[in-house]
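First comes the structure, then the notes that go with it.
Note that one protein chain of the assembly has been removed; the remaining protein chains are unaltered in position.
Which chain is which? They are A, B and C, in the order written, and residues in each are numbered from 1.
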Amino acid sequence: MTFDTLRPLVLPLAVTAAALVVLLADLALPPNSARRGKVLGGLTVALLSGVLVASFVVDTSGLAAHGAYVGNAWTTFFARLFLVAGALGVLGAMEHLEAHAPRRQGEYYTLLLFSIVGMMIVPGARDLLLLVVAFELMGIPLYILAAYAKTDAAKTRKVSDPARAFDAAEAAKAPHAPAAEAAIKLYLVGATSTAITLFGLSLVVGMAGTTRLAGLFGAETPAPITVVGMMLVLAGLSFKIGVVPFHMWVPDTYEGAPTPFVAFLSVAPKAGGIAALVVVFLLGTGGHPGHWTLAIAVLAAASMTIGNLLALPQTDVRRLLGFSGVAQMGYVLLAIATGNAEGLSTAAFYLAAYVFSNMGAFLVLHAVAADGGTHDLAGLAGLSRRSPFLGLSLLAFLLSLAGIPFMIGFWAKLFIFLAAYRAGLVGLVVLGSVLAVVGLFYYLQVARAAYMVEPTQAAAPRVGGALRAAILLCLLAAAGLGLWPAPLHESASEAGASLSNSLSTGTPAPVSPGDDSQ
Amino acid sequence: MSLPVGALPLEAAPIPAFVALFAPAVAALVLAAAPALRRRGAPASWVTLTASLLATAAAVTLLVTQLREGGSHVWMASWLQINGAGVGDFGVRLDGVSATMLLVVCVVATCVQVFSLGYMHDEKPPAFGRYFAYHALFLFSMNLLVLAPDLLQLFAGWELVGATSYLLIGFYYQKPSAGQAALKAFWITKLADMGFLMALMVLYKTTGTFRWDAAVTAATATTVSGLLFFAVVGKSAQFPLHIWLPDAMEGPTPVSALLHAATMVAAGVFLIVRANPLFAHAPATRDVMLLVGSGTALFAACLALVQTDIKKVLAYSTCSQLGYMVAALGAGSVFGGFFHLATHAFFKALLFLAAGSVIHAVHSNELADMGGLRRRMPVTATTFIIGAMSLAGIPGLAGFFSKDLVLASVEGRYGWVPFGALMATAFLTAFYMGRVVFLAFFGEARGHAGHAHESGGSLLVPLLVLTVPSVALGWVAAPLAHLSGATYELHLVGVVPILAASLGLGGFALAWVVYGRGTLVVSALAPLERLVATRAVNRVYEVGYRRVLLVVADVLGWIDRYLIDGLMNFLGWSAVAGGRALRRVQTGNAQDYVFAVVLGAIALAAWGLLP
Amino acid sequence: MTLSTSILLAAAMFSVGVYGLLTRRHAVAILLSVELMANAANLSFVAFSHFRGGATGQLFALFALAITVAEVAVGLALVLLLYRTYGDTRTDAAKELRG
Partner (left out) sequence: MIAALLPVIVAAPAVAALILLAIPSRYAIATRVVSMAGATVSFAGSVLAAVHYDRHVGGLQMPFDLPLIPSLGVHLSLAIDGWGVSLVLLTGVIIFAAVLASFTVQRRDKEFFIYLLVLVSGVFGVFVCQDLLIFFLFYEIAVLPMYLLIGIWGSSNVVPEAGPFRFVWKIFDVGGREYAAMKLTVMLLLGSAAILVSIFVLYQGAGATTFNLGVLGAVPYARTTQIIVFPLLWMGFGSLGGVFPFHTWSPDGHAAAPTAVSMLHAGVLMKLGAFGVIRIGMMLLPVGAAYWAPTVGAVAVVNILYGAMCAMSQKDLKYIVAYSSVSHMGVVMLGAATLNATGWNGAIFQMFAHGVMTALLFSLVGLVYERAHTRIIAKMGGFGTIMPGVATFFTLAMLSSLGLPGTAGFAAELMVFLGAWHGSHAWWTIPAILGAFVTAIYVLRASRAIFWGPGPSEHFHDLYDARGVEWAAPIVLAVAIVVFGVWPRLLLDLIDPATIEYLRDFASAIVRQP
């Protein structure tokens, strides 16, 4: 095994190395050092950025590990997406961690990095075994991270400084952040899904006799038992994306888990889930438009509808964004349901847009809440006047999420609808565009709080430099790519095309063990 | 599209035509654009008056030219551009009719403005300036109408005089009754104007132009002329749209003289004269005109009998005289109608101004507050009596000739019914004018009348000026007829003139007996008074407005807010309510979430097993 | 014992796991049920492998075991956290987040 065979995997490997470096640095730094957080966080961001830069330099295309992994534009696109999300997530979390868990910061970064490794492998996996392992590598650290704020519950329960709180009485009633509950819900649903996935896979793999995606189906109609297996896999993977009806953990976890982590959780693992879904259902089935296409379309419709409707009455912005995320993933599934290159690229584009918009929104929310505020609409009251920067950013992210022009989200929705329309999913396009208006309704409720409600306190929330930088980066990306979407669109198209090519030309035949020629 | 014979580009129009049209326009613009000037009052009046004098001079020049050279000329430019072609003519059309009318309008307007200098003197400067600004605008609009080369420009002028009338009736805008009267006048004439607009559309569709001399079929001519006549009924206050005119007396008296007696209300008659080519092809319309005109003449004269307000008497008299004109036009005598228009303009303006002079002196409109003014205001009294005699058709005065012409034209039509009506009207006219004369100027002074003084120069000069045509215009009927392309022969001896003259004299005599001597009390008028007091025609409109229009509007408003908007609200509400209902599923119990996952998985698996 | 009976057995085991998952309140019991479900998958993997030849299934079962072990380790830690926070190990103790 030469390095060359691992070259396509160099990015995840680099991140693995980064995780180890951070782990070691954590051990090396004195536990009570004041600069511990800055060093660890800075290191993580630097390493992630380094890998990101490397992704532009190193050619990662090709087969690795006997064809169990294929590197192409698609994997590169997702790798960058995860790296950016990771870097932003770390930037956003740094000050929070420093303040709340100064001694456990290393764990946080390491776990995050390991999760990213898993994510980065998923899009290129061509072997179910690799896929499952990578998928779990992505998922298991998240359970831990969700429970990371285990001591937060007590802290939030009693408002430390009533003068800075929105309303003491309100704050006392407000649901405190029971990280344990958030984590346990995420975990229970996740573990169940894993079990369902595994059971489904056992049927599929058993029938096929191979774990290679390319060999799962022959030309003939799959046996019923295989179909059932595939459907169970679909159900299992849908948990991660959070589509209806596997979405119920989403708002609760978003509400309970630490917000900087939720910012990451709400975008990166979803992209990972989508990647897994694409791998299994497009590559695994050899493009058979079967029951699953329709099933995915149904899931998309259900997610768009239920997610948007449920977001309407929410007053806690985290829950609101949670349900909106359910709906947003419905849109992505709409793109997946097209099953063609264009759909895949628009899905990739959408996910990239979603990273900036949704992370940005969560980070703004975190910035407001972190300085003695709350996460609900009342907490945002008058934000635009307390801090024009945060107000403007929040507005931009909300508009982007709602799909309003000159924000990246507009193009994302537009491309998806266009692709879906071209694939003949006219009904879903109509449904989606009408529901987008419902979406706008609740996003504007948030904007309303930030812009129209009188502020209850004049002082701008204190925002740390890293968090501010993260928000600014999101804002620049969401607005800049909104004004000039061509580069991202090109690269997403390329990504979609590369995946689709490997589909149409057929993935290389399953390579027999010991054949190192590739 | 070919221009009519004699059409010239606008640049070549003679300077007087420009002056007549644009001098008042410039005055109006200056007064609109320079509030400082306007609000100072007196300077504004001079601006307007200068413009009017210029316009009058121009009108004289134009008339003289017409008398010398005759012919008809059009100078114009296209006002609209549609499908690559000009549509609608903007410019001037000079011929006998427009030159005559222009002069009448300008002279009366100038007289009225001079009169106003004195009459409105007590107004605050801003109001005084505003008044003269309106006058400038009015003169421009009226000249625009008179000089119009086609019906579109005529309509523009028509609407603009309507708007000016609205502004001037409502001049005392702080008086609620003035506001009501202004609205009523505008609404009713506007309703009638819809007919004009429709006529324009029909004409445009069939001919592609708005010219009245375009070749049309008889059917089109009937439609267009019928629609135009509907507009005339409103503007010229014919039954049943006459109700606005008496109310319009809420405006300052000079305004009543100019707009609501001499010129604006006569615009309807002028329109028929202008559009004669259309009306000539529409016998049906003419028949209706004859009936409506003569009916209105008699009806309004009856109403005039019992008015106690001197201006209202004159207002109903105006209705009645306009009925004469319409009847003449309906009978086919274009010049008859037009000539009566001209004479009426002068003597009715004279009457109104003289009445204004009286009102100025006694501070009341009511006849009951006057009396014996002949000694205190000799000039006013004399001119008023001359005007009244002219109106009553006393031989030798202008009114006699024109009325004679009208009566002659309807002779024998419809079994003499219109003729009879107009003859009766002639008698009644003399009677009610006699009534006013004897009540106001003879007998004992009542109320303030005892302290009245003769008005000043600026009030009297216009009276004297207007007396001249009121007396003498009849004797120049022949050249005027020639200008209008008609012929006129003076015949003083005949059944009709003698009958009319004696009826006029008889009316005066009866009035003298009843109101001058007081020897005869006319109890026959009592039922008429009661009938008038019911305001039956007005009631119909009031019901239409308050009980129908406003109620329907309220119902529609309700429907819009509660049903149509309600539907939108309901849709929005149901989305939110749906979200609220769905929230219950999110119980917070992790096991329920897992249950959903399992259900979803089972559903998907079942879906997969479906064939 | 044939392939179909083995798969049916696995399915039955899975169903029992699901039943337990949905009915038990105690977090540890729920974890056990999930474990049952995962092992049903393993049984099925191995059964396929056994009856159809090839080592793929067995290999997969090994990996699956490792994954579930890791998962359960985290799960137990979370149960501990649950207990520490609420003084209770029933999952429905934690239902503050809802709606």
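One rule holds for everything that comes next: a contact is a pair of C-beta atoms (placed from the backbone, for glycine too) under 8 Å apart; a residue touches a chain by one contact, two chains touch by 3 or more.
Since we're looking at a predicted model, the values are computed, not measured.
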Chains in view that touch the one left out, judged over the entire complex: A, B
Which of B:284, B:368 or B:549 contacts the chain that the document leaves out: B:549
Among B:42, B:64 or B:201, residue touching the chain not depicted: B:201
Hidden-chain contact residue, picked from the options B:166, B:279 or B:316: B:166
For subunit B, the residues touching the chain missing from this view: 35, 78-84, 87, 126, 152, 155-157, 159-160, 163, 166-167, 170, 173-176, 179, 182-183, 186-187, 190-191, 194, 197-198, 200-202, 204-205, 549-550, 552-554, 556-558, 560-562, 564-569, 572-573
For subunit A, the residues touching the chain missing from this view: 384-385, 388, 392, 399, 404-406, 410, 414, 417-418, 421-422, 426, 429-430, 433-434, 436-437, 440-441, 444, 447-448, 451-452, 484-486, 489-490, 493
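Everything that follows uses one rule, which is that only the chains that are shown with their structure count from here on.
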A-C or B-C, whichever has more C-beta pairs in contact: A-C
Separation of mean Cα positions, subunit B and subunit A [Å, integer]: 77
Subunit A-subunit C separation of Cα centroids, rounded to whole Å: 26
Centroid spacing, where centroids are CA-atom means, of subunit B and subunit C in whole angstrom: 96
Residues of subunit C touching at least two other chains: 21, 30, 91, 94-99
Junction residues of subunit B, two or more chains touched: 583, 586, 588, 590-591, 594, 598
List of subunit C residues in touch with subunit A within their complex: 7, 10, 14, 17, 21, 27, 30-31, 34, 37-38, 40-42, 44-45, 47-49, 52-54, 56-57, 59-60, 63-64, 67-68, 70-72, 74-75, 77-79, 81-82, 84-86, 91, 94-99
Contact footprint of subunit B on subunit C as seen in their complex: 18, 21-22, 25, 30, 91-92, 94-99
Subunit B to subunit C touching residues, read off their complex: 583-584, 586-591, 594-595, 598
